[in-house]
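Note that one protein chain of the assembly has been removed; the remaining protein chains are unaltered in position.
In order of appearance the chains are A and B, and numbering begins at 1 in each one.
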Amino acid sequence: IPVLNTNIRIKLPVVCFTWQIAMIILFGVFVRYDSESDAHWPETMIQNNITSNTENDFYYRYPSFQDVHVMIFVGFGFLMTFLKRYSFSAVGFNFLIASFGIQWALLMQGWFGSLDPSTGKILIGVENLINADFCVAGCLIAFGAVLGKVSPVQLLVMTLFGVTLFAVEEYIILELLHVKDAGGSMVIHAFGGYYGLTISRVLYRPRIHQSKHLQGSVYQSDVFAMIGTLFLWMFWPSFNSAIAYHGDGQHRAVINTYLCLAASVLTTVAISSLSQKTGKLDMVHIQNSTLAGGVALGTAAEFMVSPYGALIVGFLCGILSTMGYIFISPFLEKNLKIHDTCGIHNLHAMPGLIGGIVGAITAGGYQAAGICVALAFGIVGGAIVGGILRLPIWGDPADENCYDDEVYWEVPEEDEENPDSIPPILEYNNHMIHKQQEM
Amino acid sequence: IPVLNTNIRIKLPVVCFTWQIAMIILFGVFVRYDSESDAHWPETMIQNNITSNTENDFYYRYPSFQDVHVMIFVGFGFLMTFLKRYSFSAVGFNFLIASFGIQWALLMQGWFGSLDPSTGKILIGVENLINADFCVAGCLIAFGAVLGKVSPVQLLVMTLFGVTLFAVEEYIILELLHVKDAGGSMVIHAFGGYYGLTISRVLYRPRIHQSKHLQGSVYQSDVFAMIGTLFLWMFWPSFNSAIAYHGDGQHRAVINTYLCLAASVLTTVAISSLSQKTGKLDMVHIQNSTLAGGVALGTAAEFMVSPYGALIVGFLCGILSTMGYIFISPFLEKNLKIHDTCGIHNLHAMPGLIGGIVGAITAGGYQAAGICVALAFGIVGGAIVGGILRLPIWGDPADENCYDDEVYWEVPEEDEENPDSIPPILEYNNHMIHKQQEM
Partner (left out) sequence: IPVLNTNIRIKLPVVCFTWQIAMIILFGVFVRYDSESDAHWPETMIQNNITSNTENDFYYRYPSFQDVHVMIFVGFGFLMTFLKRYSFSAVGFNFLIASFGIQWALLMQGWFGSLDPSTGKILIGVENLINADFCVAGCLIAFGAVLGKVSPVQLLVMTLFGVTLFAVEEYIILELLHVKDAGGSMVIHAFGGYYGLTISRVLYRPRIHQSKHLQGSVYQSDVFAMIGTLFLWMFWPSFNSAIAYHGDGQHRAVINTYLCLAASVLTTVAISSLSQKTGKLDMVHIQNSTLAGGVALGTAAEFMVSPYGALIVGFLCGILSTMGYIFISPFLEKNLKIHDTCGIHNLHAMPGLIGGIVGAITAGGYQAAGICVALAFGIVGGAIVGGILRLPIWGDPADENCYDDEVYWEVPEEDEENPDSIPPILEYNNHMIHKQQEM
């Protein structure tokens, strides 16, 4: 197995150490507890006429936060384990970049959002943790487009710039334009989707077919991916309601998202079955398109769209997303040279746009400005970051080593001594076959 | 591999589309937000002398709801992945029928329960979402009896009728008879269990042994199933407390269920070990009978049964359920022609009956009426629905294709080009063996 420039023994540790030290210094200068997480909270309570600890924002938000946290680390991580020999990277690199991203997001979103004017400090509480997780979601979406084709160092660079762009874009959309987008259809999904797709375009590999034998699933990896799908699907109501207004706002966002996602499942199954001669279902569709309704309702989840309105959104998104996998993904790859490993165009980019449009229809046309800003940041930012990632210094894999954990991980070997595993005679045959292939 | 009538390319999409469109229309006519999820909630608060958003039912119920939601989609879904080649169907069809079922349940339970008398609308909030999940649980239990032997279209039909029967039965038991059953021992588990067992009886296949080579587990599938078991086990306290009274009622239901389940684990292990000559444990028992205590305490969870009372229930149910797998399941199959793939008789039907009896002992004999209604609806309903499912139009698999994902799913092939997988020389041997088997 040829390994070209993929030794990351210096690069990866240097990036991890220097960036983590930078985080510590910046947190030391800028970040403090907010009034509800500070030990002076009891005094603040009296000043604010708050009569009970139950009024602490922690109790409104923490269960939702934990659901979102599971989506980020288990949901996104396991959704990407579907490749036959890339599960370590899927779940491991997801873990790495999310852990860096949430720290950088607390700083970037703090500077743009919750900077205390009198002290110049960023004051953080549970809502900031949720927002940091949201911000990282955008980068994890982008990861899906380049899954298997980049090094962990490139992923960290993508995350550094992705979080930076996200925080600025979010500030413009939510604070300057006063667009509503509590579940992030535009801010998270459309931005993250087009950011990842543009990077994938810039990094296009004409000879990626050399790794084609690894670019599919095996039975067990598809079951692992369903863990990701289901935790995303189940907790999406928490995602769309986590930073909605206390009380009826959160309550309504949950109901709408719950209904919308249920409808997506039925239409995804219908189109998936229709797309095969014998009516068989395709795991790729079930793993991804069932989630499209949650994405599309991100903007409008807390609006009074009414229960049947939520069902209609889910109905349409299941259809469009599944058809995206059947028709649009091959088109993008063949004609626009955009290779999209996880199909984020169908799961995030397109449903995110639909969500923005739904929001514009229900809440007013000024919402459309948000779509434009998200798209512009995704595409322009992605083009610049893609250019940086093309530099031949990041340790990315050769075309014939894509989608292979062997490049960046110590992968356990099947053991000859183990009577339960494949015996030596077969190993011998394997070697013979390899030799023949090499000839 | 002969495939008889299992092409569902028209049937499945038609059912999914028409039923989902029907849901949208019916939701449009009937379903609205309730006062706590409606944007008028702040005004309602003032009218009702509620002083804080924390009083919104959302904050009492949402964490429990999410736990129940995980039980429905990950718990039930993964519990059924234990078969060696039926994991896609287990988790995928569970996902499909639950997604349809929760919509239909909101309507059915609404018409029978929360119809606003002045407007004729169904007003929904978080408690309705929990109840819809509960209702679907009954159908997923029934799924366990027929796992591997029916088509997804049949499962949708089972769910349509199952939810309908459930809503009527629940109305009679809880509203007309004023029987208490917050965790659904009778309403959910006994009903769902006997509904599924009766359907399985009607659909009995004398030649099911032709698929015997697929009717077992492999090592990895048993580990996947433990994901289901553990999420069900851990969150069962939420299941039994989710719609209990605020405050001490919910609190006590959690304590009782937690203790009862712990006791079930020890006695399940004891009987499982006793049942083998060498004292080895059987994964089937650990995966299922450890949960029996949660089922049996469904009725009485919020009663003052006292902590040791909960332990006694768990102690007995672990024993009875495990002995059910050892003695009763073979008896049912041999003598009554009831084939029960997941052993729902031992996990749901029998413990559900015990739960009803525990409730009758602790809360009064009128509770026994609930048992009779649940049984009658399960058995009579199951007989009728089983008859409908025998019509030769639903695309069910041939006897030799049961328990096989290949029939309804695009299953990834082990790739010859992949050096990590089985090499061509072995594939060749495989073909030879197949040929021999075919001769």
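Note that in this section a contact is a pair of C-beta atoms (placed from the backbone, for glycine too) under 8 Å apart; a residue touches a chain by one contact, two chains touch by 3 or more.
Since the model is a prediction, treat every value here as computed from it, not as a measurement.
*Asks:* Give the residue, chosen from B:Pro117, B:Pro206 or B:Gly247, that touches the chain omitted from the document.
*Replies:* Looking across B:Pro117, B:Pro206 or B:Gly247, the contact with the absent chain belongs to B:Gly247.
*Asks:* If I consider the whole complex, including the chain that's not displayed, which of A:Leu79, A:Met108, A:Leu129 or A:Ile199 touches that chain?
*Replies:* Of the listed residues, the one touching the omitted chain is A:Leu129.
*Asks:* Given that one chain is not shown, which residue among B:Ala39, B:Leu115, B:Ile312 or B:Ile379 touches it?
*Replies:* In the full complex, the listed residue that touches the missing chain is B:Ile312.
*Asks:* Can you name the residues of chain A that touch the chain not displayed here?
*Replies:* 3, 6-13, 16-17, 19-21, 23-25, 27-28, 31-33, 36-42, 45, 52-54, 56-59, 62-63, 66, 69-70, 73-74, 77-78, 81, 85, 87-88, 91-92, 95-96, 99-100, 102-103, 124-126, 129, 152, 220, 224, 227, 407-412, 414-415, 417-426
*Asks:* Considering the entire assembly, which residues of chain B contact the chain that has been omitted?
*Replies:* Interface with the chain not displayed, on the chain B side: 54-55, 59-60, 63-64, 67, 84-85, 213-214, 216-220, 222-223, 226-227, 230-231, 233-235, 237-238, 246-248, 250-252, 254-255, 258-259, 261-263, 265-267, 269-271, 273-274, 276-283, 286, 290, 304, 306-308, 311-312, 315, 422, 426, 429-430, 433-434, 437.
We take it that only the chains that are shown with their structure count from here on.
*Asks:* Between chain A and chain B, how many degrees of rotation does a Cα superposition need? Round to steps of 5.
*Replies:* Going from chain A to chain B via C-alpha fit gives 120 degrees.
*Asks:* How many angstrom lie between the centres of chain A and chain B, each centre taken as the mean Cα position?
*Replies:* Measuring from centre to centre gives 31 Å for this pair.
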